[in-house]
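A single protein chain has been omitted from the complex, and every remaining protein chain is retained in its original position.
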Amino acid sequence: TKDRPSGGSEPAGTTGASAKPLRIAVVPKGTTHEFWKAVHAGAVKASREDNVEIVWKGPLKEDDLKGQIDVVQSFVAQGVSGIVLAPLSDKGLVAPVKAATKAKVPVVLFDSDLQGDDWTSFVATDNQAAGKLGGDYLLKQMGGKGNVALLRYQEGSASTANREKGFLEAAKAVSAAKVVSDNQYGGATTESSFATSENLLAAQKAGAGGLDGVFAPNESTTFGMLLALKKQKLEGKVHFVGFDASDKLVQAVRDGHIDGLVLQNPFKMGYLAVKTMVSHLKGQKVDKRIDTGATVVTKADIDKPEMKELLQPDLKPWLGE
Amino acid sequence: MRTRLAVSGLAKTFGATRALVRVDLEVHAGEVHAVLGENGAGKSTLMGVLGGVLAADTGTVLLDGEPFRPRSPGAARDAGVSVVHQELAICPHLSVEDNLVLGREPTRFGLVDRKAVRATAEKALREVLGTAASRIDPASAAGSLSVADQQLVEIARALAVPGTRVLVLDEPTSSLAKDDAERLFVLVRALAERGLAVLYVSHFLDEVRRLCDRYTVLRDGITVGSGAIADVGNDDLVAQMAGDRSRRTTARAGDEKPSARTLGDVVLTASHLAGTRLPSDVSFELRRGEILGIAGLVGSGRTELLRAVFGLDAVRSGTLDARAPMGMLSEDRKGEGIALALSVADNVTLSRMPAVVLPGAQRRATEARIDELFIKATPEQSALELSGGNQQKVALARLLHQGADVLLLDEPTRGVDVSSKAEILALLERLAAGGKAIVMVSSQFAELVHACDRVAVLRRGVLGPARPVAERTEAMLLEEASAP
Amino acid sequence: MSGLSLGGFRPWRRAWFAPLVTLFAVYALFVFLAPETFGRAVNLATMLRQTTVVAIAAVGMTFIIIQGGIDLSVGSMVALTTVVVAWKLKQGSSVPVALLLGIAVVTACGALNGLGTTALRITPFIVTLGSMTILRGAAKGLANEQKIDADIRGLDALVTPPENGLLPPGVYVALGIALAGAALLHYTRFGRHVFAIGSNEATARLCGVPVERTKILVYALGGALAGIAGLMELATLTVGDPTDSEGLELQVIAAVVVGGASLSGGEGSIGGALVGAFLMTVIKTGCTHLGIPNWVQHMLTGAIILTAAALDRFRRRSSR
Partner (left out) sequence: MSGLSLGGFRPWRRAWFAPLVTLFAVYALFVFLAPETFGRAVNLATMLRQTTVVAIAAVGMTFIIIQGGIDLSVGSMVALTTVVVAWKLKQGSSVPVALLLGIAVVTACGALNGLGTTALRITPFIVTLGSMTILRGAAKGLANEQKIDADIRGLDALVTPPENGLLPPGVYVALGIALAGAALLHYTRFGRHVFAIGSNEATARLCGVPVERTKILVYALGGALAGIAGLMELATLTVGDPTDSEGLELQVIAAVVVGGASLSGGEGSIGGALVGAFLMTVIKTGCTHLGIPNWVQHMLTGAIILTAAALDRFRRRSSR
């Protein structure tokens, strides 16, 4: 942006506090999904390398747009050096980000997109492509035919909506496959995803072979669906591709209950986002878009070292837990 | 005389209960008309219909010859019928003056005119309280007043309505002290003189005799008699109210004198007891087999004395030595006396229950109390459905069921009909004879003189010595209570 | 009102009548619309299982509401239980120790709620709003703002139907709790005291009812049942989840009140609460089976809550 601080030593937002290190706020969409923990770890790693201070703060409630706007505004009022943000809405955060830029607090986005271009850089997975990747893999496992269902995440969540869109794109490209349900939302928690999944499976007569494959677009829906499949003794019988990872999900891949998980690289996302912010604050030129990629992990390649790195990044050194 | 209000063939049922069956009533302009009847006879239901609170099932009401069918209390009031209901109707959070103008707030430029409110309030209070009006601060919250003062505020509110043609007073004096009641009588007579028709419900026959011109008696929702008060004796009235019910054992009146009782050991001793505000100095001693009466004016702190003794209010200084379990009957029936939503059975047995409650046993215990106190109710009825006097009896039944040795009674016979009152007093006698110790507060000094062994007078929080009732008369008590 | 009606059997006078009628109507409708999926016995079993958490919590809430209180912290308590138990299990405790600790913690929280309303005399709404927030924070803190992924060592058997049966043990646990609760409420002194306090606290106090103690016990009981509900939740989720059950309190309260309880106290029944809880599950499941979009499902749920309440009003009026 135009307001890049000159000289690189003193960020414009903290006039008068010359000797202080850079203070960068990192604002995720929530704080309790494992995904954000990995982002946090990546951000900490970057902050240590560059010797800056980061403040990690998400909305109190998972996925609460107003809460996130309040947090961003608070950081602007505080005058942090920069804000690294995963916007909960591609429009709703335009104004706060604009206000931040106006107050000479630059913003780097990660995970999800934002309209306009008041931001400095965007570090993320291409969600639609990742959804399509998962969809292609699921249909391949199903032999290119059969009934598939999509368990959606939550109304109005852009990143998962894009994954859902990518998945449907893949499913609809195969004429022998039929999408039998795509309007059920699992909601924000595992518990609601589980109940919805159970009902969805029953409604589609999955037990009697009415369903050949399911797709879930994030960690909580994947876990909820996994629990429901297990409960109805359908694990391994219905093909299942999920999104993101946790210990239980990885174990399910090993057990053959989940065919595959689409993995992003949250650690890298957090790391690169903070790195990008620091470079920008130091006056270097940064790319407008940085893709952190997505891969499908399957039972076959789960023990490969590069997958291990993605699945069980060692967060301890960074989060100290 | 002109007929102001003519009621004919009025009927009203609540579910299976026939509260009014066939009521006829004629009230003239300029008279005070008594409506009499036992507890549950249907008096309050009738007043409810006149006041627009209840809608009658059948029957007609004519007001000055015009059909009168108010659809709401407001409509009745606007048509010239204003009612003081039996149950207190006060908004505790509002100030006294706001209560007095509620529903008719004077406004100026769309805003409440505080000056006019204050003027109206002061005028209304002065009318009812005369020189004693200063004891109620119009700006204070109505909830902080004593029950008696709340009742006076309510009466003042009804009187303040301009254009009133019929004034209905449903047991207005049941919680008033003598002097306030006297003032009210004078006022009511003056209003009648001015041409108002006044309907007056009361269980005090002396009062009725002094105040009213004519009467109508209801029994089980039916008009069973009416005429001029001067033409009937009290016994006749009581007989009309009770009908052929033979339960009235007037024979018991014979064994009423307390002299036969023997006093037991001391169970309650108070010495220089003082509460946070009232009372300020109370000392007495109470023995088994004894009924101690406490006389006093409104605001003298009788209620607070009992509450302090029972442990409901904090004690500031002094000592209290209670050697037996106590039970208390509150003067605030709705607030503390009974739980309206519960059944009669639950209310009666609440104070003493086995750890496991068996419905059959509970019903039997309740039925015994219902018979004992002549309560017009069934055990499974909700207390909400009872008439005021019957609710009072349920509260008393509950206390009896508790079986405590020391009974603290605050206005035990409030709202109870004449025959039941005699029964209750007789029952207290028997309880005392059975070894219970009783402290009784009543604004009816005659009742104290009649029922107690000793009476003490409470004046501004200070309790005088308890003297044997033989040495005291109603007049002496009143004199001592109101001494400056 | 108080479940002690001794007259003839007049079901339409009972608190649970209106919700039960609503339930049958809604159930029949869904069976009619989706006979092949919704009408199956296994679906009934699934719905019963899905109701256990709300049902168990609703038993406790019934006591609290009858007593004139309310408990907004029940969702947080359930989440806290899943976290405490999972954390203990992860630390290697034996299953009984972990379970007991979990239940003990939230029982204590419940008792503290009771203390807040009695000793501090703050309205229950505010006390439990405060503890709802505090306990949510505690759960998140204890779990490190993450799900706790512990080996739950067979706990999931609670919500898994046995080989040769339809209903998992959890459903029987819930039924047993409901029966015990109903007996406690209607046939013991404690239960009558709960009704009395809710109906008129001052009167109860005057009658010598130990108001403070009863209140604290009621809230502690509510906590204990929230703890058991939390175990069911953990058995279902298999992880300790600090963000779990947000908004559960409203579902539980809705179940109890749809079941005929009055929020001003003195009225309510456990049977009604169970029916109310099951009704919610039926609506949710039926909508999913019919593939009805989420937003229609929201509107239906609201409409049915209102219908049940309106029917209940009708009962009350006609019983006058």
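So that you can tell them apart, the chains are marked A, B and C in the order they are listed, and the count of residues begins at 1 in each.
FYI, a residue touches a chain if its C-beta (ideal position, glycine included) is under 8 Å from a C-beta of that chain, and two chains touch if they have at least 3 such contacts.
All values reported here derive from a predicted model rather than from experimental measurement.
Although it is not drawn, the missing chain touches A, B, C when the whole complex is taken into account. Per the touch definition above, the residue from B:2, B:93, B:210 or B:430 contacting the chain not shown is B:93.
Looking at A:22, A:41, A:71 or A:108, the residue that reaches the missing chain in the full complex is A:71.
Summary of contacts with the chain left out: across C:39, C:137 or C:291, the touching residue is C:137. Residues of chain C in contact with the chain left out of this view: 72, 116, 120-123, 125-127, 129-141, 145, 242, 246-247, 250, 253-254, 257-258, 262-264, 293-303, 305-306, 309-310, 312-313, 317.
Take chain B: the residues that touch the chain left off the picture are 51, 53, 72-75, 77-78, 83, 85, 89-95, 98, 102-105, 107, 110-112, 139, 141, 157. The missing chain lies against chain A, touching residues 17, 31, 55-58, 60-61, 63-66, 69-71, 73-79, 89-92, 94-95, 99, 154-156, 158, 161, 185.
The rule is short, and it goes like this: only the chains that are shown with their structure count from here on.
In terms of which chains touch, the assembly is arranged as an unbranched chain of neighbours.
Chain B and chain C have Cα centroids separated by 44 Å.
Inter-chain spacing, taken between the CA centroids of chain A and chain C, is 34 Å. Averaged Cα coordinates give chain A a centre that lies 72 Å from the centre of chain B.
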